[in-house]
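Report on one structure; see the data block that follows.
The complex is shown incomplete by one protein chain, all other protein chains being positioned as in the whole.
And then subunit A:
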Amino acid sequence: MEKVILIKLGEIWLKGKNRDEFIGRLIKNIKASTGLSNKDIIIGQGRIYLYNLKPSNYNLKPIFGIHSFVEAYEVEPNLKEAVKITHEIAGKEVENGAKTFKIEARRADKKFEKSSMELNQELGEAVLNKFGEMLTVDVKNPDFSIFVEVQKSSIYLYSSKDEVAGPKGLPVGISGTGLLLLSGGIDSPVAGWMSQKRGMKIDAVHFYSPPYTGEKAKEKVVDLCRKLAVFNGGEIQLYLVNLARIQVESKKAPERLWTLLHRRFMVQIAKEIAQKKNYKALINGESLGQVASQTIENIAAVDYAINFPILRPLVGFDKLETIEIAKRIDTYEISILPFEDCCTVLSSANPKTKAKLQEIAQWEEKLKLQDAVQEAINNLEVKKIT
């Protein structure tokens, strides 16, 4: 009898032709974050089994593509062994106060002597024989289920109580790479996480404006990246772009346009980086109508600035929904640190809510900032954050 980590694959098991690619990516990500090697990993039907995992490396929760995982017993494929472990699991749950149970057997190896139904029956009886005074069967809503999974060379058994929900989603890296515009606020880290959840490996670009922002604001963004790196296979690149000159020179335009001009310049710079480094899309934390500047007119005005896809995973989120995720992924407490106040000096107090594209474009031309954009890109600072 051996203990093994059994990983259930959700959505990715359903992928047809590409299943191998999905599973290959997931295994690569598991290896990167647990330090396991090929010999410790076995792929079964809709399952991945991990051996020799030290408790300190047990961190499977941030690995997208995992539906759930559980520490299971692995025994020789015969009924006697299965009964022994069924007793052990039932005994433990009885101690924890359980009163009702059911057996949920799943025979992946059709050559096994008993069918799933027969296994349910016989193992159920075996439990009742031993714990009949303390336990009764309840197939609809039991206190716990004993899962019995019969594969070719082993049977795996575990209690439903020990199963831990995984983050679901798709393995990071399977959906290409994206470049996240990371501001330091609450929204953008969540937008990054949402893209990671759907299999996108991300890196981040942050715009700062000395002396209007300081080192502490930069440090905060580094801290946020560290949190996102956990979901990214352990590593994330941060591009730091100095936007001060562009912001200061944008002040020649009417104040109500500043915010939009900044945003358009930011996506222009981000696009240049993305094309150079082969990112497939930009990602930002905009949500429709959340603040005055995020009207559909203004979102469109940003889109029209570049001919490049921008993903907005938060578009349909209420602020509270975003905050809930930010808390869950541990970025909220960092995001609310107050280090970027002084940006307010450069942003409009009353931003235009419905931008006229023509007016913006005219100002952009008048400002003649193309060499400032180039300068910002040339002076890019890159940090690898783990």
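In the analysis below, contacts are C-beta pairs under 8 Å (C-beta built on N, C-alpha and C of every residue); 3 or more make two chains touch, one makes a residue touch a chain; residues count from 1.
Note that in this section contacts and distances are computed from a predicted model.
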item	value
Undepicted complex member, UniProt protein name, chosen from "cysteine desulfurase", "Aconitase family protein", "Hydrogenase large subunit" or "Branched-chain amino acid ABC transporter permease"	"cysteine desulfurase"
Options A:35, A:132, A:210 or A:234, residue touching the unrepresented chain	A:210
Missing-partner contacts on subunit A, residue numbers	210-215, 338, 341-342, 344-345
